[in-house]
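In what follows, a structure is listed as structure tokens, so that the remarks can point back to it.
Note that one protein chain of the assembly has been removed; the remaining protein chains are unaltered in position.
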Amino acid sequence: MQDGQEFGPWLGRQLRRQNMSQAELAERLGLTRAAVSAWITGRAQPRAEMVRDIASVLGTDIATVHNRTTDAVTARPVRWYHRPAHADGGREFGNAAAFAFDADLAVLAREATQNSLDERLDTTQPVRVRFTLHELSGEHLSSFLSALKWEQLEAHYEAASESRQKVGRVLAEGLREMQETNSLLLLRVDDYNASGLTGPEYEDGRFAAVVRRQLDSHKSSDRAGGSYGLGKATLWATSRLGLVLINSTLSESHEGRTTRRLVGRLDLPWREVNGSPYAGPAWLGEADTEKDFEGVSRSWWADEKTASELWLERESAAPGTSFLIVGAHDAAGDADSLQEMHDKLSAALADNFWAAMTAGSSANAMLEASVCTMRNGSLVIPERRVDPRERHSALVRALRAYLDHETVPELTASEEVAYARVPLVVPPLRNTGRQAKGVEHQAVLLVTSADDEDQQHSRLVCMRGSRMTVMTRRPRDLGIGVDPFQAVLLAGYATGEGTEDVHAAEAFLRASEPPEHDRWGTTDELTATYPGASRRLTEFRAAMDSALREIVGRRPTRDVRGPEVLRTLLRLDIPASGGGRRADGHPVVRSVEGEVDAAGAWSLRVFLKIPPREDPWLLTPVAKFDVRSGGRPTLSWSELTAVENCRIVDGVVVIDPEVRSAAFGGVTAVGSHPVSATMAGVTVDIQKARGASA
Amino acid sequence: MNGSGVDIPDRLAHLPGAAASKHLTRGVLTGQEQPPRVALLRASAPIADQSARWECAPLRELLEEAMRRFADSRSRADAWLAPRLHATLRMSRNEAADPAIWNFLALVAAPDYVIWRHRSPAEARNGEPGSVSPVRFTGPHYNQAFARLWWAAELFRNGENYRPAEIACGNQDVLNTALRLDAIDHRPTALAMVRVLEGLSASGASRLGDRVNALCSAVNAAGSTLMYDVIAADELPDQDGLRDWIEGADSAPAVPWDRLPDGPDDGTAPRDSVETLTRLFDKFQAEAPLRIRKWQPADEPSAQGVSLHKDYV
Partner (left out) sequence: MNTLFPYPTLVGEIEVRVKQVRIDGKPLSLSVVSRPQRAVALHQVERPNWEDGSIDLEVTLPELELADGPWSEVACVAILTEGSTNTRVVRRLQRDRLSSTWSGSVPVLRAMHRDRATLNVSAVATVGGVAGRTIGTADEAWIIDLLARTPVRQREIEIAEADFRDGPQEWLRPFKDAPWLVETAGEMPTILLNSSFEGITQLLKGSGNPLEKAASGLVAAQIAGEAWTAMFHSAVADLELDDDGAPLIPSGWRESVLRTMLPDVLPGLALADALIEVHNRHAAGYGWAELQSQIHFAASRRAQVPKNLTTAVRAITRSQEGATR
């Protein structure tokens, strides 16, 4: 499947790699320099016997020259290239984009996965994303650092960490921790069935967008959604060393090759090492041989051994990219241990991508995500697919019913999913002239009962594109007493439909999102592009609420009667004002313990809570059997004993003055039991002794 | 006083409780005055259903026969009347739960029967006339003069067999005490209690009334821990059988006077369930202490109250 590169460019690169001039090659082949130049510029092709000689001069076999899928000599030295400071002396304090984010694993999971979704290759299959936490220590750490050529970085790190800027502090902390604990955390993010980092080294393309530029959002389709220019910066932000290694398998060949395109990039602030000033990034790769970039480290086609040593080897030939974040951490601070980080990643994936991970019985999911954790090459927490149902079962149920065409118009059972359409009128573009008409898009509303475990409910989750959540709104005017529900609004491509209105709605809604892509509102772009856009959005929101109300709202009630002013004064459910205070005004039974004794009597211990006062309380304890209905039969006491803070006088419990608690014991008289004590529950109540002064 | 010569309405109607209780004057409760019939009829809402079951004449005939038969011992009328009233006034529980129908029956159709059955004797000391408690006219189902009989028949019958209901209503303590218990809403429980009562009666036990009350107390207390429904399962009544019986009211002849009528054929309680509970209740009964009666329902003349059990001794 690998198409060989054109002969001319291939030969040119081989010469540069071997520091051989065209004249030198011509001389070794016994030809004129013009003949070689004709090959390199593509004006001519060498004859078959000449190919053998070329192979011989380049020190390789004939097949390599024929196929041109590999370089003749692969072993050019891989090294770190640190970009020298600008001649104008400007000092950049680190990668602005990276430090715009606080490193938060949840944000990383969201941004990195959204990038993978946007780069999905075969859209009939899910893109697979895997997050691997990997802690290295001891020998494993040493061999990794040596593969990484740490010796070429150390001096730069030390210099950069002396910076008083925030980036310097982060670096110093990262270095200190690595030295003190002798361990380093790697976080690898793999995707499969994605485009991979295609394109040339420096010019426009996916590779350059990620590796060379800072805020370039190279998007392959208009389905993309998130803040991906910034999104990739979260990769570097998650590394407290500012260091990310990359291995990509390309979906379209570059230089005739697709597999194991490796590169490393380090973002450091201005620093001076050995008297030379450096600014910004450093790259790990082969020294470039092209004239304009001579000496710059460029991506290289690595062998399996190198990839393995750098923990970058991919599990299959499927296209996609592996990012290895070196020195990963969670600055949000709520995930310290490996387990907590593992769980946080899983939760973030479930929360942000439950929709993309939801499959129908015939429709594949858009995304499969998993998380695993390793230590020194061994599994600690085995790889586990994130199951969106675990955290969002009601929402997943709603979407799945839609994918499977199992929705109903009205909810009658709690597992059911109601379906309705919500119109969005997309105005015509300003530049299409007066006659152009808007199109009406029918967004999809799905509603189901909330599950008992749901933390959030009764909100409307709004999605477009690859079913990414743009916002979660609290619907208005649903009326009171609505049972908790979950609702999803699918607009544009999220509907899974492909009609014209879908494209129009997707474009319209994307234009309505601010850079954070977290709401549909009026933006400069929107008003510049669409006339009357603001009103259409307002109508759209009202239509959502109205459709939702239709499904979850209570039926309008006509049995509410009487003037409100009177009804509020006659409510039976409000507790008596000040009732709580008064309840403390008299002794109450706090708890009762006891058992049926050998004689068949209840032997009880009763604990009382007493409001202290100067006079003793006189209380009559009353034991009763519990009953199915009606009055409870009172039992007689055969014995009453004081236990704490009280005396028994003629069947009356006399509580000592000024105490807060008291306890007494009592044994019921078996003859007063209407049924065997083993057959009935017993209760104890206390009443003021009759005739006793209050 | 009797109903002859009184203008009896053709059909039953619904008399709201509020309207009914306004007319329960002292004179009405002592039987010295007739309730104001026109005012009550005006306050009543007719029943739309044209079924023969709402006709007053068969009920009047039945009540007059009861007053004739039991002129000497009116409390014994209950056992005779309960199944016959139930089989004449054929209703679903939903319909019978509406107090308005009972209010109408007591205040408009047969106030004379309520007075006859429930008036206390004249006070010996000051010659005050005896009176009837208002709850016999407009009370809860276990108090109201007709509702208590209808519901006793409904709760103690076994499918179409009224015999258990007849036994139950032969004992005033069942009507006064057991009928209040939620426990008898479970049919095997109700039938097992009747079986225990039957056994006691047959063995000639003393203080039968006290024993019935003790049994009720035990069943009610043990019901707080025992789920009778689980140890003695029952089935739902067959709604088709009940509906056929109610619809048969139009063509059914008047109830027989000297043998029991047939109730709705809506299924009998499982025999095993009744037997299981009968054994349990027999044990309760044997162990239960007999209590000294502390108080009497206010409207039962005390002389009658203490002598109740004599019927069976």
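For clarity, chains are labelled A and B in written order, and residue numbers in each chain start from 1.
As a working rule, a residue touches a chain if its C-beta (ideal position, glycine included) is under 8 Å from a C-beta of that chain, and two chains touch if they have at least 3 such contacts.
These numbers come from a predicted model, not from an experiment.
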Contacts of the hidden chain among displayed chains: A, B
Of A:105, A:141 or A:604, the residue in touch with the unshown chain: A:604
Given A:16, A:385, A:519 or A:586, the one touching the chain that is not displayed: A:586
Full-complex contact with the absent chain, from B:80, B:137, B:151 or B:284: B:151
Where the missing chain touches chain A, by residue: 410-416, 449, 452, 481, 483-484, 552-555, 557-559, 561-563, 565-567, 569-579, 582-583, 585-586, 588-589, 591-596, 602, 604, 626, 630-634, 677-685, 687-688, 694
Residues of chain B in contact with the chain not shown: 16-19, 21-22, 39, 42-43, 92-94, 96-98, 138, 141, 151, 154-155, 182, 184-186, 217, 224-231, 234, 236-237, 239, 242-243, 294-295
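Assume only the chains that are shown with their structure count from here on.
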Gap in Å, rounded to a whole number, between the CA centres of chain B and chain A: 69
Residues of chain A defined as touching chain B within the complex: 625-630, 633, 671-676, 679-681
Complex contact set, residues of chain B against chain A: 180-183, 214, 217-226, 284, 287-289, 291
